[in-house]
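What follows is one structure encoded as structure tokens, with my remarks underneath.
A single protein chain has been omitted; all remaining protein chains appear in their positions.
Chains: A and B, in written order; residue numbering restarts at 1 for each.
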Amino acid sequence: MDQLSQHIVNALMLGGTYALLGIGLTLIFGIMRVVNFTHGELYSFGGYMIFLFTSVLGLNFYAALIVALVLGILLGAVIELVLLRRLRGADIDTTMLVMIGCWMVLQNTEQMIWGGVAKAVVSPLPEEPLVLGSVSVAWLRVFVFVVAALLILATYALIHWTKLGKAMRATFQDRDTASLMGVNINAINTATFALGSGLASAAGALLGPVYLVTPTMGNLAALKAFAIVILGGLGNIQGATVGGFILAFAEEMGAGYISSGYRDAMGFLMIIVVLLFKPTGLFARAERIG
Amino acid sequence: MRRTLPYLWVGFLLSVPLWLHDQYFLHILITTGIFTITAMSLNLLLGFTGQLSLGHVAFFGVGAYTSALASLGFDVHIFGGFRIVHQPWPAVTGFAVGILVAGLCGYAIGKLSFKVREAYFVIVTISFAEVVRLVALNWVELTQGPLALNNIPPFTIGFPGLWEQTLWGKVPNYYAVLAVGAVAHILIRRLVLSRIGRAMVALKENEPLATSLGIDVTRFLVLAAVVSAGIAGAAGGLYAHYIRIIDPDIFLFIYTVTMVIMVVTGGKGTLAGPLVGGIIFGILPVMLRPMATPEAQWIIYGVFMILIVFFLPRGIVPAVQDWWQSKMGVTQAPVDGARTGGRL
Partner (left out) sequence: MAQTWMKAALIAAGVSLAIGGALEAANTIKIGVNQPLTGAVAASGNFVANGAKIAADEINAKGGIGGTRIELVIEDNKSNPTEAVAVAEKLIVRDKVPVMMGAWSSTYTLAVMPKLMEYKIPMLVETSSSDKITTSGNPYVFRISPTSGMEAAAFADKVGRLKIRKADFLVVNNDWGKGAADVFQKMLKDKGVVIGVVETMDAAAQDLNAQLSKIKGSDADTLFITTAVEQLTLALKQIYALRLKRQIITTGGSQNPDQLIEQAGAAANGTLHLTTFAPWFPGVSPNPEATKAFIAEWVKRGNKFAGLTEGFRGYDGIRTIAAAIAKAGKAEPEAIRTALWNTQLTGLNGKIAFTKAGPKGKESGQSIPDVYLIKIDNGKVALHLR
């Protein structure tokens, strides 16, 4: 029982960041129809930014988190403006090839700048864990969970209550009509890619101090984000949120009670099964956003 | 000219070990050859059927592991007290089994490509490769996991009792790769030049039309997937018995990406494309090595791939062919279907 409640708490803490990763990716796919191979690189970019600003430049940890988010948004915008804008109307495969090329450039640039040795980020949160009965959890994990939840809520709010969000939803439903109604599709694309990238970068910055920052940390994160997005249905934000938690629970329980080695396999097995039996994802009504 | 070119090319490749004695360059040529074969097999899916299968490395790895395990033997416990003990087979038999198992995986993926499409298909194929990697990593009793499968025997060919030859060293392995490559090339060529293949290629962009014209899309797609996976599995077998050690990292996404780059830069949907791409990206890293670190090289390749997609979307081979034609004053306009047909 103690072990079970500990697993549940671990899964909850992990699920928040997974959801954050998934939402960014699903937004980009839903609105832009881009299978974004750079998502994982934005995640590791966030990790390196928090390392750069805290451990190297000595900036306050919390300020560094905001900087990582903002820089992630900027990098996303740059990728969209330089590469994706030219590819509007191109087929999905072509876009995918370009994004794979971009993934290679980003990852190896990171490796060139930072070297292959893993970086550790020290957080200012108390080292003594939070103890609730038989369960204990590091304060850092709690903090990460809270920030992730806030970012998810902020994204919801942005999509539901702002003019930009409205335009994004309109674009998602019918790009051509939205365009005719005066929505600037280019601007929407840039905003979407920047937002999604910012969320990935934030996830990396949040998990950097929990784990280690390495040039290849984004690879597995990207695959997991894909799994989450498929579980929830491509373009479905609520689905991605729930999908993030489902994946975290599947991994934690699988690792705890089946085999720790297959922890990372859980997500992939799940998406293969889901796609075989319910190809539109677990929560698909029709594909929709919001 | 066009008729004699392939023969000249084959003659040249056959003669390489006669004048190139540098062991390291031979080693590079062997590994380049193996990856070129995988690129050829990927091209069958990517170029000729338009299925962006990004888990292709799984077939390569499955071929390598199956062949290695069949020729090393294993002793595995399944549930309860049930055990599977396998006595080592000759490497060549293992190689054949590897092709078979990889082909079966290809069959599954081929069938799958009708259930899930586009982005979903891409992600399922990537996930498939990742699951296989994790199994190879964690089923330690069978695969040795991160300890790697070591001391894989080299190939022995010939007839027992009459004449036998074990492929130690570079030169025999070079010819083995060349032979498998030639067989693979002929197979792919026959498949895409068959009636159904030509029709499929011509109508790649328009599957409903193809179906309505009575072309058995299902059959061609599955056949292409099986042949493609089998060839990738054969390349995996060659790799395992030449390098003589394999570990789960053989399933990493980066190897699929390498194959994709070879196909896309060379020219997807052309028979010569993956050969050109394979040779460029097999040899280039060695040439660039003194000047650029591996990271810098990968950055260059990434940029290169983006540029190719933007400026030469059909790849190098078709671009060179067009240029050649315009220079020769050939007026015949390239027809999509014929483009793949008449040329090597």
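FYI, a residue touches a chain if its C-beta (ideal position, glycine included) is under 8 Å from a C-beta of that chain, and two chains touch if they have at least 3 such contacts.
On a predicted model such as this, the values are computed, not experimentally measured, just so you know.
Across A:60, A:136 or A:162, the single residue that touches the chain missing here is A:136. As for the chain not pictured, it touches chain B at residues 23-24, 27, 137-138, 140, 145-148, 150-151, 243-247, 249-250, 280, 284, 287-291, 294, 311-312, 316, 319-320, 323. Of the residues in chain A, those that touch the hidden partner chain are 2-3, 6-7, 10, 14, 111, 115-118, 120, 122, 127-129, 131, 136-138, 141, 211-212, 215-216, 252, 255-256, 260-261, 263.
Definition applied: only the chains that are shown with their structure count from here on.
Centre-to-centre separation of chain A and chain B, using mean CA positions: 33 Å. Partner chain A is touched in their complex by these residues of chain B: 50, 52, 112, 115-116, 118-120, 122-124, 126-128, 130-131, 134-135, 137-138, 253, 257, 260, 264, 293, 295-296, 298-299, 301-306, 309-310, 313. The touching residues of chain A, when paired with chain B in their complex, are 29, 35, 83, 86, 92-94, 96-98, 100-105, 107-109, 111-112, 219, 223, 226-227, 230, 234, 259, 261-262, 264-265, 268-269, 271-272, 275-276, 279.
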